[in-house]
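Note that this complex is displayed minus one protein chain, with the remaining chains in position.
Let's turn to chain A:
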Amino acid sequence: MVQPSFSHPKKDAPATTSSSPTAALDTFLDNQHQSYFEELYKSEAVCLCILRLLPPVCRQIILHYLWAHGTIRTTDVKQFLQKDIQAPLAEVDEVVRPALNRKILHPMVHKKNKMQWPLNDTFKRGLRNALTGLGTSNSFGVPYDRDPNDEVPTEEELIAYGEDTFELLHDSGLMTDPADPSGRSPNLVRLTITSKGFQFLLEDRQTQLWEILMYYLTAKEANSERSAETLSMFFSLGCMQLGQDYSASQSFPHAQNALNDLAQYGFIYKPSEESDQFFPTHLATALCSGDASATQSQTADEKRFLILETNYKIYAYTSNELEIAILNLFVDIRIRYPNLVVGKLDRKNVKAAMEKGISAYQIIAYLSSHAHPQMYSSPPPLLHPTIVDQLHLWDKERNRLKTEETVMFEFFSKELYDDTESEARANAALQLAVPGQKLLFIEPQTKPAITEFVKERQNLLRSGL
C-alpha cells in the first residue's frame, strides 16, 4: 500500500530553539571559508575557545592527537572509539565532523591505502602555544602599564557598569522598530518591540551577547570590512581577566574602532574616551565561559519578581524601567509604587502586543521565567491553566484564517470518492472533505501517493463493473 509517504510532517512543535548559547556564532562560522579560519587561528585565544566549543568527544580526539607527529588516521580513531575496524567511515566522520567544519582538520586524504585527516598547522601551532604559553601574538591581552597609585575600579563596579550599559542598550537600541533605525530615542512611550526583539529578551544572557556581537560582525561584513580581526578580538576579550586592565593599542592594534564600539555596548570600560587603558567587564569575560555562572545566578534572582493571580492580576516587584516597559506591552498597568507595579492581563493589551508579533508562547515563557519564588510554592503548574489557555485563545482569535497549500481532487464516482476519503483520513493526509460536491483537499506532499491510490482503485472498480 501507500502508507510510508503519508507521514505527517507538520508537528506543531512550539519551536524549541536556543540549543546552545553560541548558536549565533556557530551559524556565522559555518559559513566561513578556510582562509578566514587560517587568519583566526593565528590567535591562541581563538584556538582555545574554538576547541572548547567542540563537542566533548571530538575535543578529546583533537587533544589526543595534538602532540603527535603524524596525521590522524581513521583506523586509529576507530580504535580509540572502540569501534570495529570495518565499521563504516561515516560513523567516525560524524564524530569529527565539527572539527572538519571548523577547519581544524583538513578534509580526508588517501595515502597508501590509509585514510587520514591532517591537523590544520595553524591551529595546531596556536593550540600548542596556548597550552605552553609560548605564543607571540599577544592574544590574551597586553596588560596596561599603569601607575601603581592609579585608581582601579573594583570588580563590582565593573559588573555594575556593564549591567547598566547593557540595559541602556536594551532600552535604546533593541526596542526600536527596525524599520526606523535612526530612532534611538530613549523615550519609552514611543518604543515598540518586535517579535524578534521579544524573543531576544527571553534568551539567556550569553546568547544575547553573542547575538549582538554576530549582528555587529555581519554589519561589518556588509560594509566589506574584514571581520576576522574583530572576531578574534571577541575571543581574546573572552579569555581576559575581570578586574585587570589592558592596553588597547598593544592588545588589538588593528581593531581599535571595534573596541570603541564595544565600549558603547558595555563590554569594556574605558576610563576616558581616548585612553589606551581599558577594563573588560563581566559581559566580555563571560563571553567564552560556557556557564557564566556568577553573573547568571545573580541576574536569575533579580529576574524573579512576578506574581500572577488566577484573576489575571499581575504584581511585579520591580523598579526596573526596562522590565516595566516590557510589562507595559501586554499588561494594563493600574498602579505604580516605587518597587511594585500592579496590572491586569486583559484582552485589549494582550491583543495589542500580539499585533506587534509577540506570540502567546513568548508571553507565557516570559511570565514563567520571571515568576516570583512565591509562585513555586503553590502546586504546579506554575501558571494557572486558565490563564495559559486564555492567552492561547486570544492568540487563536487573531489567527482565525490560516492559509495552507493544498491539492484538490474532484470525483465523479461516489464510490471512488468514499474510498479515497477513508484512505486519506486513515493516513492523516486529509485537510478537508466536501461530500456534497465530491471534493477532497489533501496535503500537497501526499499527492503522488493519493493519485496512485485513486488510479489503482479506479482500475479495480472498472474491472469489477
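In the analysis below, contacts are C-beta pairs under 8 Å (C-beta built on N, C-alpha and C of every residue); 3 or more make two chains touch, one makes a residue touch a chain; residues count from 1.
The working rule: contacts and distances are computed from a predicted model.
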| item | value |
| --- | --- |
| Undepicted complex member, UniProt protein name, chosen from "General transcription and DNA repair factor IIH subunit TFB4", "Vacuolar protein sorting-associated protein 26C", "NEDD8-activating enzyme E1 regulatory subunit" or "Exosome complex component CSL4" | "General transcription and DNA repair factor IIH subunit TFB4" |
| Residue among A:Tyr36, A:Phe80 or A:Tyr361 touching the omitted chain | A:Phe80 |
| Among A:Gly141, A:Gly162 or A:Gly343, residue touching the chain not depicted | A:Gly141 |
| Option from A:Ala130, A:Leu259, A:Ala371 or A:Ala424 whose C-beta touches the chain left out | A:Ala130 |
| Option touching the unshown chain, where A:Leu63, A:Leu89, A:Met408 or A:Ala428 are the choices | A:Leu63 |
| Touching residues (missing chain, whole complex) on chain A | 44-45, 48, 51-52, 55-57, 59-60, 63-64, 66-68, 79-83, 87, 91, 94-95, 127, 129-143, 239-241, 244, 250-251, 288-291, 293 |
